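For reference, the structure is listed below as structure tokens.
Moving on to chain A:
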Amino acid sequence: MSQHLISLLLLVPLLAAFVVLFAPRQMVGFIRVFTVFAMLAEFGLSLGLLDGSYQTAAFQFPERHLLVPAYGITYSVGIDGISLWLVLLTTFITPLATYVSWTHIETKVKEYALSLLLLEAAMLGAFVSLDVFIFYVFWELMLVPMVLIIGIWGGAQRIYAAVKFFLFTMVGSVLMLVAILYLVAQYKAQTGHYSFELAELKLLLLPVHVQLWLFAAFALAFAIKVPMFPFHTWLPDAHVQAPTGGSVILAAVLLKLGTYGFLRFAMPLFPSGSHRMGPYIAGLAVTGIIYGAYCAWVQRDVKKLVAYSSVSHLGFVMLGIYSVTSQGLSGSILQMVNHGISTGALFLLVGVIYERRHTRNLDEFGGLAKVMPAYATVFVIVTMSSIGLPTTNGFVGEFMILAGAFMSDHLGANGPICAFFAATGVILAAVYMLHAVLKMFWGPITKPENEGLPDLTRREGIALLPLVLLIFYIGLFPGKMLGDMQASVDTFASEYTAKLAAGDQHPDARDILERKLVPAAALAPLGLPSGEKSARLDAPARTLPVQLVGGAQ
Partner candidate 1 sequence: MQIEVGDYLALASIVFGIGAIGFLVRRNVLVQLMSIELMLNSVNLMLIAFNRYMPANHAGQLFAFFVIAVAAAEAAVGLAIVISLYRLRKTVHSDRADSLRH
Partner candidate 2 sequence: MHDPKLLLGIVLFPLLGAIVNGLFGRNASRQTVHFVAVASVAMSFAIAVVMFRELLLQHAAGEEHVSLSYTAYQWFSLTLRGRPLGIPVRFVMDALSGVMTLVVTGIGLLIHIYSTGYMSEEPSYARFFSYLNLFTASMLILVLGSSLPVMFVGWEGVGVCSYLLIGFWFENGAYAAAGRKAFVANRIGDFGVLMGMFLLASASGSFEFADINHFAHEHAAVLTSALSLGPTGSPYLVISSVSLATVATLFLFLGCTGKSAQIPLFVWLPDAMAGPTPVSALIHAATMVTSGIYLVCRLSPVFVLAPHTMAVIAVTGAVTALVAASVGLVQNDIKKILAYSTVSQLGFMFAAVGCGAFAAGFMHVYTHAFFKACLFLGAGSVMHAVGAHGDADTRTLGGLRKFMPHTRWTFLVSCMAIAGFPFFSGFFSKDEILVGALASSEYFTFAPWLGPTIFGMLFVGATMTAFYMFRLYFRTFSGEYRGGPHHEHHGDEHGHHDDHAEHHDPHESPVAMTSALIVLGIGAIFAGYVWVGLAHFEPWVLWLEPVLGTTHIEPAHNLSYVAAGFGLTACLFGWGTAYAWYFKGSETPARLAASFPRVHALLMAKWRIDELYDATILAGSRMLGVVASKFDMYVVDGLLTDLTSNCLKLSSYLFTRVQNGLVHAYGAVMAVGLLAVGAFFVVPHARPAVVGKPDGLTVSFEASRGLAYEYRWDFDGDGKYDTEWDFSPGAKHTFTKAELQRGYVAVLEGAGYGARAEHLRLSPGDKRELCEQDLGPSWQSADDSTLPIIAADGTGIVVQPNGARVRRVRKDGQDGQAQAPSAKVHVGRGEHVTIGDARLSVTGLVRPRLLVRNAFGLSRTRLLKLMLPEVEERVHAAVVSQLDPLGKLGKEGAGQ
């Protein structure tokens, strides 16, 4: 059973969705309970992933089934240090988000449960797939339930926000599709057979200017998703209009797919391209940090404030990724999980107050600490984690990212400069979060409606408790998580630098194939259909591979 754990992980939500599909619409109670239990079962199952051996960088629980042999599309899934914690974050956050949203989702409960289950399956699929085609399918599949959640159960301008969210991501991913197809075509040209496997495509060495364009396409798709500075305008609208549950999942998991995409696909496939775009992306990330913080400071809508804070936090993550140092990378992966927890908790808290006062305007609140002490305490704890106070999870991530950026060989001279400006982000984070806390909690009670507000209910308490515990646990004992990531992060960094070096020295064009850069041995064990495969590498290269690879005839 443990061998097919990942397929099982993908299957359970789909089965649950199947059951919910045929459950009668009136049995709302059953649907609510069943969905949450299905998700908890999924979480229990995903804990099984923890006992994979992550000391080596190899993919754990690998599964390979040829779907379309002619075009090398394989259902190839696996988990390594990088994707392990993101999968666990997904299976951890989704039940919480569902459990909380049952109080304010009254209409079309069945469809809501269905979309959430499908969303979870799609997200997990995207995290575990090692085949570019399968990844793209899950990447697109993920959009549909999210758009439904925002579009149907959202706020006043929900359709505008849903359409905007959909179009933004769609534009990016269509470009990525074109890049994928070109990449596979180049692979076919060079080795004679099609393959969408990430492991194989990684062996391909493309000329620098081609890598630049392909990387730009991938980077755009993921930058929109992250969201990075110029492409972030869909996030505040999507968050403001999404229901609490949807907003939590959107913040906690969907944004991480952008950064994960960089780590898993964009950078390993096109190291030279990513190296040349490195300084610009790092610059954009730092601008995102400061710009997001400033925007967040003047927002009057709490959800928009938290949305802009996400832009700022994910700027940190991108800076960490682009330092390509072991602590920068593991810091950014850790920060992805931390952001998921702290921003997820923040959205839950905003949902709590929204359910009571049906408004998110900061000026409406004041002196809540007197009326809702427990709520105030939790909010302050989560704020401290979001600011990055030591002993909370935020600090460890930010510290490692800043250390990584500061002493990174890849960022070179502008590493310390980026670290300097990113560190000011730490101050700005304190400014806008405490601004919100002051407006909401401290001070006298100005509005009569705030008088009789009930404090946290049992349901909300149960949802928030695990998050608060995790905030302190990761803050104090991050060793376990970092240990598991270490191997795959180091391999990522060394592979990236090695391939970068190989790509840069303009190896003598003529003997690319003589040196058999794409060793036949590496391809043989993958069990691809032998047939015309064996003949491909020794076919005499008619003209210089430069023409072959350089540009279309």
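Picked so that all candidates are chains of the complex that A comes from, given by their letters.
Operating definition for what follows: a residue touches a chain if its C-beta (ideal position, glycine included) is under 8 Å from a C-beta of that chain, and two chains touch if they have at least 3 such contacts; residues count from 1.
This structure is a prediction, so every number in the text was calculated from the model and none was measured.
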Complex member touching chain A, one of 1 or 2: 2
Chain A residues within the candidate 2 interface of the complex: 164, 207-210, 230-233, 291, 294-295, 297-299, 325-327, 367, 369-370, 384, 389-391, 395-396, 399-400, 402-404, 406-407, 409, 412-413, 415-416, 419-420, 423-424, 426-427, 430-431, 434-435, 438, 441-444, 476-479, 482, 505-509, 512, 544, 546, 549-551
